[in-house]
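I'd like to ask some things about the structure below.
For this depiction, one protein chain was excluded, whereas all remaining protein chains were kept in their positions.
Each chain carries a letter (A and B) given by its place in the written order, and its residues are counted from 1.
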Amino acid sequence: MIKRLLALDGVQVICQFRDDGAFVEGYGMMPEQQMAGLAMFAHDYKRIVQGNADQLSMFTQMSGWTPPGGWVVHGQTLSVCSIANLVCLVNINEASLTEVMREMKELSSW
Amino acid sequence: MSILSELADLPGVICAGEYSYRGDRFSYKGHMNDEQARQASIMCRATTMSVHMQSGILRNFCDQCGLFPNKGWVVKGPQFTVCVIANVFCFINEAEGSLNQVFKIMRAKLFDVSDDLV
Partner (left out) sequence: MPSLDQLMTLPGALAAFEFSDKGELVNGKISEGSSLNETALDLLSHVCVANTSIATMQARGWENMTGDKGFYPVEGFSMIGLDWTTVTHGQFGVVIENDKADLEAAYAALA
């Protein structure tokens, strides 16, 4: 199912990981070992973003930060973006991040 | 004596606390109220998650890296220091307490705690 994300422009890799960070499946131009690394990074990063969102809620006393919907790390030519237990590597010159995030959100609810 | 009581009895220790890695529980001994201890637990847990990931990344760049696995962290301010080992935190008033003493005890008691639950 998640493989269909590769049909979007600029999407190079899509992976799914378990709640403990273990790699479930991945598709795209990357060796499986690196995909497992990407999945673990996404898992760790998700928890850090959750921790930061918790602190933001606590310090600002504002609701709406938690639970975080996802995250994007934007590089010069590549971005890594994640929603729920999915993570995607995209070429930002070719991809529409809005479209990628929307599609990941839809896939994550299946 | 529990590690929290032992730490809380040391000179200069304001509060010692423990949080679950899942973030759903905490306990503490010392001079904080429930809300402060809850907030301290949220902050300490967030930093612990972060340094855990950093230490894992560092391992890829240095053979037999002694910074891996991560065991904790310390942050120092002008008057207060926070020392965290495993899932236990300790707030120290620097004018009255010794970070080295706290670290020594926490290292002896908490370095062997498994980090499987992080």
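Just so we're on the same page, contacts are C-beta pairs under 8 Å (C-beta built on N, C-alpha and C of every residue); 3 or more make two chains touch, one makes a residue touch a chain.
Computed from a predicted structure; not experimentally measured.
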*Kindly note down the residues of chain A that lie in touch with the hidden chain.*
52, 55, 58-59
*Quickly run down the residues of chain B that touch the omitted chain.*
36, 39-40, 43, 46-47, 50-51, 54-55, 57-58, 61-80, 82, 85, 98-100, 103, 107, 111
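Here is the rule we go by: only the chains that are shown with their structure count from here on.
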*Calculate how many whole Å lie between the centre of chain A and the centre of chain B, each centre taken as the average of the chain's C-alpha atoms.*
30
_With touch defined as at the start, can you tell me which chain B residues reach chain A in the complex?_
23, 39, 42-43, 45-47, 49-50, 52-53, 56
*Can you name the residues of chain A that touch chain B in the complex?*
40-41, 44-45, 47-48, 51-52, 54-55, 58
